[in-house]
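Just one protein chain is left out here, and the rest sit where they should.
Presenting chain A:
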Amino acid sequence: MSNDIDSTENDGENGIDSQKPEKMFTLKKWNAVAMWSWDVECDTCAICRVQVMDACLRCQGENKQDDCVVIWGECNHSFHNCCMSLWVKQNNRCPLCQQEWSVQRIGI
């Protein structure tokens, strides 16, 4: 980027550009920082208290990290599929909002 503005080229009929003061600095380099987060309401599995994107406590112990996936309910609450499958066997409700549990999607 250059501050060397050719005033003659942009010189309009009213001559505003010719009155522009000289630029005081030049932008030579800039660094952008981006933040991101998973697009889910809750990013920690409330059952085992490990991040849903990491393997659950059970799979970590059994070295099955790759098979541990996330499950989302219609209520938009997410858990590890393993944690949830054990819970729904005894009570088919979302442990967080107590609504009837119905699966929205499973996967990573």
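Heads up, the rule we're going with is that a contact is a pair of C-beta atoms (placed from the backbone, for glycine too) under 8 Å apart; a residue touches a chain by one contact, two chains touch by 3 or more; residues count from 1.
Following the convention adopted for this analysis, contacts and distances are computed from a predicted model.
**Q** Out of "Endonuclease/exonuclease/phosphatase domain-containing protein", "Ribosomal RNA-processing protein 42", "tRNA-guanosine(34) queuine transglycosylase" or "E2 ubiquitin-conjugating enzyme", which one is the UniProt protein name for the chain not included here?
**A** Hidden chain identified via UniProt as "E2 ubiquitin-conjugating enzyme".
**Q** Where the complex has a chain not shown, which of A:37, A:63 or A:90 is the residue touching it?
**A** A:90
**Q** Need a quick check: the contact residues on chain A for the chain that isn't drawn.
**A** Where chain A meets the chain not shown: residues 46-49, 56-58, 60-61, 83, 86-87, 90, 95-96, 98.
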